[in-house]
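The other protein chains are all here in position, but one chain of the complex has been omitted.
Read from first to last, the chains carry the letters A, B and C; within each, the first residue is number 1.
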C-alpha cells in the first residue's frame, strides 16, 4: 500500500482520480486538497463518492502532502511548479496532470502558457508520461508529466506510422474533437449547456497549447521533420476525444493493419480494431483504453487514422494511474480494468 | 463459481449484465443468446467488451442453457414465460428482467401486456425481486421477477412512509422521468435522437404497465387502500430515473428524515441523503444505488420524496445481480461496488 | 413604427427579443444596452444576428433610452426597479421581463428576492402581463410585469379548472421541468454541460421564487383558497418547459376537454390538443405557443394537465412582444407567427 495525495481535488481530473483509486487495491488516499472547499467533506461536494471516501478537503500545503509516497497534481497550469521542488526534495514522487513539465523548451512553454516557469531546471528530469513510448523511463521517474488529452489520442495514432517511416511527416493533420469536460470544472459562459449543447465548432485554429506538445513528441521519434496542422473542436457531449488523423502515404506497399497490430501487440491500453472499423468514443467511455482504426480510403495515397479515448481517463486520470502503477511496480492494469460504459 | 446464461444478450439490460458480471468474482458467463446475431462474437457487436468476453452469441434453446446454475432473461415481455417451466424443471434458477412474473393476478397481466400467459401457475411461486422488501424470500427462490425501473424508484421512495402509516395512501402521485435507454435497443422513430433529443414530454398518462405493478406492491405493505396517479416522462438523456413523489401527510409530528434514515440503515444500495438535498441522476449513473431525499416544502402538509436510480442498473441489471448474490449466498455487493460515473 | 430599447441585451431573453423583433413589421430597435460589452457591435457578440442588426451596445442610461416609445428590461432581478420611475415619468412605457413588478405584496417580494424594493409604489399600477387573463388591463398599461416562465406554463394549465371551480384548489401540485436556458447566460459551474448534461434533478424543493407568483395569480381568480406544491426540475436540454399539473377533481361530471377548448377558443397562443395527447416541448420550440392536454387517468378523481411552452418565448421574450402588441394596438400575432422548430 502506498499513500497518495491529490492536489486540486475539485476539478474533473481530481474527482476522476478518486473514482479510479477507489477500486485500486494498493493505494490509500491520504489527502485531497482544495483551497475553496477546505473543511468540507469530499462526498458532500461529490455525492457520487458517498461511501467510498470519508476525507475532508484540506488546504494545499507541503505539510499536508509530505507524508505521501506520491502526489498527483490535478491543478490548473502553472500551479504544480510552485510546489514541485520542495516535495521532490522531501522524497515525494509527483505526477503532474497539468502542462507544467510537458515541454522541454522553457521558452516555448512560457510563450504558450503565458507565465514565467519557476523551476525550469526540472524540465530535463521530468519524464513525459506516455507509457507506450516511455515505459522504461517512467519506472524510475520521480516527476512524471502526464500527457495532454489531445496529445495522447494524436500520438497513439501517428506513432506506428512515424516509427515505420511510411508517411510524409511534413504534412500531418490532426482534426481532433473533444467533449466539454476537457474544459474543466470552472464557471464559464462558453461551457454552459445553452452554449455548447446542440452546436459544434472549432476553436484555437490559429494555435493551441497542445500543438507544441504533440510536435515535440512526434519529432522525438521521427527521422524526418514534423509539421502538424492541429484543429481542436468542441463536441456537445461530456466525455471523449476522437482524433481523425491524416498523412500522405510514402510507402504504398505497407500493410497498415499489420503495422498497427504489431506495434501495439503488448500494450494493455491500446486496442487496434479490425480492418474497416470506426471506433466510437462511447465504447471507451470510462476506460483507460485507446481504440484505433487505420484506413486507406479508396486505396489512395492518404492514410486516415481514427483514434478515440476518454479524455478524463486515458487522456488524464487513468493514464496518471497507469504511470503510478509503472512507477511503483504494481500490475499495470490495477484499478484500470473498467468495461466501457455503454450505452 | 457459478455458471450463468443470458437470454437476450443484445438489448441494453443484456449488455449491462455483461458489463457488471465482468467484475464479479464468483460468476462465469457460459452462454449469451441472440437469435439475430447467432454466431457473431459478442465483442464484435459490442466493442466495449473487447478483452472481457470471447463468447459468440448462440441460439436461445434449452440445450444451450441447461448447464447453467442461473439464467437471466433480458428479453422483451412475453418471452421468458415460454422457457421458464422447462428450465426450472431441469433445476436452473431464473431471474427474469422482463415483466412476465411481476404481477400476481394473471388477468391483470394479460390486460396490460396484451398476451395470454402460458405459465400462470408460476406466478404464485415467483418472488418479486426487490431486495429491500423481499430479501428472505429471494434467498430461497428459484424464480425471481426482477422489478421494473419505475417501480423500483417509486417503491423505495414511498415504502418508509407507507409502512409507518403517516401518509394518505389514497392520493399518491408519482411523477417519474426516465432516460431514453428505458425504451430499449430496438429500431424506432420515437427513440431517434432527432425526436427525443432537446425535447421533453409525458407519455402513457392514461395508463402505463408499471402502474399495476407499483400498486400491487404498495398495496401489499399498506394498511389502507392505495390509489396512485403515475405519470412517466421521457428525458433527453441516456440513463437515469428521477421519481418525484407526492403524498398528503397525515401525521404532522413525524420526523421524516429520521424515518427514512432508520428504514434504510442496513440497506447497501439505498442512500438517504442529508436533509434538504436534491439527488441527481448523474451521481448514481452506472451504479446500483438509489439516492433519496425527503422534503416537506414550507413545512406544509405535502411530503415530497425525490428518488433517483440508474434505470439500467438498480432499475434492471444491477438489481438482478443483487438478487443473484442473495440467491447464491454471495456478498450482496459483489460486482456492484461501482462509484457513480460523474461527470 | 415604434422605437424600442432593450436593457440587458446580452442575456438569453435579450437576444431572443432581438431575434423576434427582427421580423416585426412595426418596430425599430434603437438601443441595446450592455455595461460589459459597451461599444461592441451586437452582431460581433451574437453572429446569428449578422445582417439583421448593426447596432453597438451602449451604456444603460436614461439618456440612451428616453427617446424610445417602449423599453424592455431583460435584466437580472432588482435592476429594472432602479430605472423604472424616471423612464415612466418621461413617458416611456416599460415591459419588465424580470420579477421586479410581478408581486403585489412588497414584503413577499423582498423576502423571496432578498433585496429592498426601491419603488414599491409602482407595484399597484404594474399590470401582470399574462394576456390570457389581463388583456384589457395590458391595453392601457404603462408598466407591464412580464410573467415568469414556470408561472406561465402553470397558470395556463390550471386556469380553466380553477375558474370553473371543478378542482380542490387546496391540493394543487405543479411538477415542472425546465431546460437549462432558464438559468440565463451567466458563468456558473452548475450550468456547465458537464454538470447539467446527461442528468436530471429537482431544485428549490423547499421553496422557489415562482411559487408566490403562481399562488398570487391563481388566488386572484379562485373562489377558494389556493395551496400549491411546486417542484422545479432541470432538464438536459436548452429550451422548453413542461409543467405536469395535478388536482383532485371535485365535479365528476365535467367534460374536461370541452372545458379547456372553450376556455381558450379565442386565444391565439394557447393550443388545446385533442383528447389523449401528450404535448412535447419540441413542438413549441421557438414559438410563442402553449400546447396543453388535459387527462383524467383511468377515469379517476385526479386531473392531470400537461402544459408546454418555450421558456424563452412564451415564457419570456415572446410573451413580452405579445404584451407590446397589445399595448400599442398592433396585430397580436405580429412577429410571433413562427412554426415550431422541429426537429
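Operating definition for what follows: a residue touches a chain if its C-beta (ideal position, glycine included) is under 8 Å from a C-beta of that chain, and two chains touch if they have at least 3 such contacts.
Values in this document were obtained by computation on a predicted structure and should not be read as measured data.
Contact with the omitted chain, checked across B:98, B:181 or B:222, is made by B:181.
Contact with the chain that does not appear here is found for just one residue of A:53, A:304, A:325 or A:338, A:304.
Listed here are the chain A residues that touch the chain not shown: 171, 173, 175, 177, 179, 194-195, 197-203, 205-207, 227, 229-231, 233, 235-240, 242, 244, 246, 248, 276, 278-283, 285, 293, 295, 297-298, 300, 302, 304, 306, 308, 343. On the side of chain C, touch with the chain left out of the figure occurs at residues 12, 15, 18-19, 22-23, 44, 46-52, 181, 185, 197-198, 238-239, 271, 273-274, 277, 279-280, 282-287, 291, 337, 339-343. On the side of chain B, touch with the chain left out of the figure occurs at residues 12, 180-181, 183, 185-189, 191-198, 236-238.
Here, only the chains that are shown with their structure count from here on.
Rounded to whole angstrom, the centroid-to-centroid distance between chain B and chain C, based on C-alpha atoms, equals 39 Å. For the pair chain A and chain C, the distance between C-alpha centroids works out to 45 Å. Measuring from the averaged C-alpha position of chain A to that of chain B gives a distance of 36 Å.
Counting only residues that touch two or more partner chains, chain A has 12, 181, 185, 197-198, 238.
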